[in-house]
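Every protein chain but one is kept in place in this view of the complex.
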Amino acid sequence: MMEAELFVAWFEEAARQVRDNRDRLTRLDAAIGDADHGTNIDRGLTEVLKELAESAPRSPGEVLTTAGATLIRRVGGASGPLYGSLFRQMGKTLESPVTLARFAGAFEEGVVAVERLGKATMGDKTMVDALIPASRALALAVRDGVDVRRALDQAARAAAEGAKTTIPLQARKGRASYLGERSIGHEDPGAASAALFMAALAAVAT
Amino acid sequence: MMEAELFVAWFEEAARQVRDNRDRLTRLDAAIGDADHGTNIDRGLTEVLKELAESAPRSPGEVLTTAGATLIRRVGGASGPLYGSLFRQMGKTLESPVTLARFAGAFEEGVVAVERLGKATMGDKTMVDALIPASRALALAVRDGVDVRRALDQAARAAAEGAKTTIPLQARKGRASYLGERSIGHEDPGAASAALFMAALAAVAT
Amino acid sequence: MKKLINTADSVVEDALNGMAAAHPSLRVRDRVVYRAEGPRPGKVGLVSGGGSGHEPLHAGFVGHGMLDAACPGEVFTSPVPDQIIEATKGVDGGAGVLHIVKNYTGDVLNFEMAAELVEGVEVASVLVDDDVAVQDSLYTAGRRGTGATLFVEKMAGALAEEGAPLARVAAVAAEVDERSRSFGIALSSCTTPAAGKPTFDLPETDVELGIGIHGEPGRARVPMVSARELAGVAMEAIHGDLPLTGDLLVMVNGMGGTPLMELYVVFAEVAAFVKGKGARVSRSLVGNYVTSLEMQGFSVTVCRLDDALTRWWDAPVETPGLRWGR
Partner (left out) sequence: MKKLINTADSVVEDALNGMAAAHPSLRVRDRVVYRAEGPRPGKVGLVSGGGSGHEPLHAGFVGHGMLDAACPGEVFTSPVPDQIIEATKGVDGGAGVLHIVKNYTGDVLNFEMAAELVEGVEVASVLVDDDVAVQDSLYTAGRRGTGATLFVEKMAGALAEEGAPLARVAAVAAEVDERSRSFGIALSSCTTPAAGKPTFDLPETDVELGIGIHGEPGRARVPMVSARELAGVAMEAIHGDLPLTGDLLVMVNGMGGTPLMELYVVFAEVAAFVKGKGARVSRSLVGNYVTSLEMQGFSVTVCRLDDALTRWWDAPVETPGLRWGR
């Protein structure tokens, strides 16, 4: 079972991984964007940890909605509202006690919220290209009765692979789309950070 | 005897030497000034040649006053009025037929005009540090009855040595004086161009 | 990286403190820059915003005849909805508020969220998308908003000052955008304080064509040529999309690091191009107005004027970045 503490730990771990990868994310964004993605997510997660410490939300859903709202309030850019919506929608949907199935369902709702807000679909070279595979992996794990730990591992792996699939793509959404064919050959920074989020969850669930 | 043609040839040769040394003069000016001395003198001499071709002055004095006036009218900066005054004053003073003694006297008048206008004296790290030694060399050559060719050679050598003496000096006049002690260790661009003028004269007098 | 900053984290805050100190006509609170005198009852409020690093855009255009408030985000990062909500409430004089939004995913999403969340204020939005370097197709996020933002803010601002209702101010703002086109060329990249190194490396021999205003690389990298040829590239791109005819408002805009002397060289070529097409430069602006930190290069923005737009352009304006008539 996944408790509120686990979700707090998720954001702590995500903050650490993003901090460690901040310059890489920013470099990815420099190649096909405006060189701020690492800073944006790092700033956002720092604020999320502060907010979680202050407001001490009690349920997993509350942790997620708090995190989502904070990202919306503090990040700006494209990724702020998108990640904010992901977590807020997830939090709104997620009922306690949290099971893998409920988590997978809430995650899917979150991803749909991102798609709806950003109007991006698979293959547009955005964070969606990492999030959708992660969501599918979770759904399959539920269907197959896999345990939480392995399910989250599979989701993390799917997200990482999804991020890599953005490399040969030409961007059709976000700032990278302005580059036309020149966006080909670079990993999408938002997909890369989405993979970090999923890796962080897998790491704390062990 | 020095005819008008010789003086025209002087400016032609000076223009050639300055063109060949333009980047060096500008580099010297970059070190302790504003990186335009080579361009300034090059532009000025190009205009002088044009003007000499058009107005076809007949006497050595006219060649010199025409050149001086053109430098004043076309160069700007510190070096324009200074070199302009040098040649204009020289031209006003120089009587035909030109002897070495008359030339030496006119040159000295020209140098005095530069000193008066720029208020610089020997050791201030300016073109004056090349011009005064050249003038002295001419005066000595007259006293010693040296022939024109050797006299101009000695003047050229004196000017070149004078230019080198500016290297260890701290500038007290012109733009280089703003650098204080940092002006030490660099040759003054105006002294360097003055040495070129004298070298050009020696070259055409052979 | 050498920058006149205290820390990369505090640069926006520190710059806003400087703006507040330099311009008594502005009031800065919670990352929103307002006119010091507050909203005027019955006047439509104009709110814009976007990443910092484009100064004087947007905060430098707050004042009589232009914006009522600007929301500066972090460097090259759209502001957050909270700022926009605060600004919207803070400038409402009862006649509603127009959001002037440059077409970037981040700006659009944050302004949209704010517009949804703000209560008790009628909000309209205009999307600025003038950059012909980007194709407006299903395969892009649509044209970017660049130099025309200034035109929209100025002309809509003048109309709002006249007391026009929200719908009309919004319609004219959209019309200005429709009549405007831009194209930008970079000679060098810029360096954001947080990244600490240039966003892209451009060799001494090359330029980037079709850049935006965030230091993004452009559509293509080509060898450097003369000002005449570069101006030609920009103007052909604009003319190919919106034929140049009649009276034009033309801005030659530095990207922040271009000597004004060079912008005038470009302007001379742009003016000659316009003349060659049989059109007329009726109003113009040459300088650094919509910048990308210290980037070198230029953008050209052209707006097809009519009598009304000309009048709103000429109307008095009193802001730190644009001022005439008072």
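By written order: A, B and C. Residues from 1 in each chain.
The working rule: contacts are C-beta pairs under 8 Å (C-beta built on N, C-alpha and C of every residue); 3 or more make two chains touch, one makes a residue touch a chain.
Bear in mind the structure is a predicted one, so any value in this text is a computation, not a measurement.
Across the complete structure, the visible chains that the omitted chain touches are B, C. Which of C:Asp14, C:Glu112 or C:Asp136 touches the hidden chain is settled by the complete complex: it is C:Asp14.
Note on the undisplayed chain: of the listed residues C:Gly94, C:Gly240, C:Pro259 or C:Gly276, the one touching it is C:Pro259.
By the touch rule set out above, chain C reaches the unshown chain at residues 1-7, 11-12, 14-19, 21-22, 52-53, 55-56, 60, 75, 187-188, 204, 207, 224, 226-228, 230, 252, 256-269, 271, 281, 284, 286, 288, 291, 293-294, 296-298, 318, 320, 323-326. In the full complex, chain B makes contact with the omitted chain through residues 26, 30-36, 39-40, 43, 72-82, 117-118, 170, 172-175, 177-180, 182.
As a convention for this text, only the chains that are shown with their structure count from here on.
If touching chains are joined by edges, the resulting network of the protein chains shown has some other shape, matching none of path, cycle, star or complete graph. Computed from the mean C-alpha positions, the centre of chain B lies at a distance of 54 Å from the centre of chain C. A straight line joining the Cα centres of chain A and chain B is 74 Å long.
Taking each chain's centre as the mean of its C-alpha atoms, chain A lies 32 Å from chain C.
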